[in-house]
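As you look at this complex, bear in mind that one protein chain is not there, while each of the others sits in place.
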Amino acid sequence: MSEVRTLQIDGKDVAARSDETILCAAEENEIHIPTLCHLEGLSDVGACRLCVVEVEGTPKLMAACTTTVEEGMKVTTTSERLVAYRRRAIEMLFVERNHICAVCVANNNCELQAHARNVGLDHFELPLMHPALPVDASHERFVMDHNRCILCTRCVRVCDEVEQAHTWDVAGRGTGARIVSDLGMPWGSSTTCTSCGKCVQVCPTGALFEKGRSISEPKARRPYLPYLVRVKERER
Amino acid sequence: MRELGYRPDALIEVLHTAQEAFGYLDAQALAYVGDRLGVPQSKAYGVATFYSYFTLEPEASHSCVVCTGTACYLDGAGALVSAVAGLLAARGQEAAPDRWLSLEEVRCLGPCSMAPVAVVDHEVHGKLTPPGLVSVVESL
Partner (left out) sequence: MSAAAPAGAQPPRASANVCQAASCLAMGSAQVCRALEAEVAAAGLDDVAVRRVGCLGLCAAGPLVEVPEQGRIFERVLPGDPSSREGLLASLKGEARGGRPVASDPFFSRQVKVVLERCGTVDPENIDDYLATGGYEALAKVAGSMSPDEVTSEVVKSGLRGRGGAGYPTGLKWRTVAKEAGAAGKFVVCNADEGDPGAFMDRSVMESSPHQVLEGMAIAGYAVGANRGYVYVRAEYPLAAERLALAIRQAERRGYLGARVAGTRFSFHVELRMGAGAYVCGEETALIASIQGERGTPRPRPPYPAASGLWGCPTLINNVETFANVPSIIVRGGEWFASIGTERSKGTKVFSLAGAVKNTGVVEVPMGLTLREIVFDIGGGLAPGRRFKAVQTGGPAGGCLPEELLDMPVDYESLTQAGSMMGSGGMIVMDDTTCMVDVAKFFMDFCRQESCGKCVPCRVGTHEMWRLLDRMTRGVASRWDLEQLESLAGMVRAMSLCGLGQGAPSPVFSTLRYFRDEYVAHIDEHVCPAGSCHMGTAEPAAAGVSPA
């Protein structure tokens, strides 16, 4: 049974259900916290760390997407430190793989790029890691370009939780982690993929895209989100 | 596998058993295990590649595992690794498909008092020197 909790976010008194996350409560009150791995309608994993906030009384930063509200909580969503850390995290995502925005299908329609713009990330202090990564174009309709994947696992979750095909998962660990389909074979030979395209829809970058779409033609992805949520809600 | 009751949570146990039986985990084994336990293939693959104990490649005939944990590292584990690597290079083993010896590193085997330590074909050798390890390996 959820009850009402009152808390402060950035000095503003807000009320929230006891089972809501800080992120949820903030959104409802028009306070925007940057997110990447979070997607409404999917479970939360707290992986990208962009949504971290300061909570008075705890020395640790908390991920807003996975922390539930508590009575009397005092949350700060923006501070000099938070902005600097978030910028670093975004920079890390860029240098980890080979993001060449100018030739990307998602150019100007990429959540990673948008975050970089918002925090004013105009140069990298960290050197590029330049991993040699494949592009899997074996699927008849879609392409997976590992060079642009930020390992947010939205595709894994939507495929498992909504489509229930569980074609995708993560293999390896550390910087060697990769999104894989089935037994690590080409996507096109997957026996579980239903070609529903949900993963392509939820991918925040240009890692998953539909074949034949010209560069920077926006993915029709926004109207798709409420659908996902509805599916989830029907399940409950 | 029957013993473990076909539960998805037995995945790691079953992979251990399969690897013990076949020496490594190939796609066929992974697919079979996944099917029987009701675990999606990609998850079975994800688990098998997460843990460093599982290998998707056929085993070499012999194995040499050098500990590179703290105590061994400080006591010259690096030199042990290069010595065996040098031996392998000299024998031109690396590219051979039917490999004679696999050289692996592991972080701390537990007998740190015997640093530096290596395990050659499941036998623990302590207080090694590079020539000492090379002669153990050469006698295989």
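Some notes on this structure:
First chain written, first letter: the chains are A and B, and each begins at residue 1.
Everything below uses one rule, namely that a contact is a pair of C-beta atoms (placed from the backbone, for glycine too) under 8 Å apart; a residue touches a chain by one contact, two chains touch by 3 or more.
If you're wondering where the values come from, they're calculated on a predicted model, not measured in any experiment.
Looking at the complex as a whole, the chain kept out of the display touches A, B. From the set A:H38, A:H99, A:R154 or A:K198, the residue in touch with the chain omitted from the display is A:H99, counting the whole complex. Residue-wise, the contact with the chain that is not shown comes from B:T70, picked out of B:Q28, B:T70 or B:T129.
For the chain left out of this panel, the touching residue among B:A27, B:L56 or B:V124 is B:V124.
Where chain B meets the missing chain, the touching residues are 7-13, 15-16, 37, 39, 43, 46-47, 50-54, 68-71, 73-75, 106-115, 117, 124-126.
Where chain A meets the omitted chain, the residues involved are 45-49, 52, 60-61, 63, 66-68, 81, 84-85, 88-89, 92-96, 98-101, 124-130, 150-151, 170, 172-177.
Going forward, only the chains that are shown with their structure count from here on.
Measuring from the averaged C-alpha position of chain A to that of chain B gives a distance of 35 Å. Chain A makes touch with chain B in their complex at residues 160, 166-173, 180-185, 191-192.
Those residues of chain B that touch chain A in the shared complex are 27, 30-31, 40-46, 49-50.
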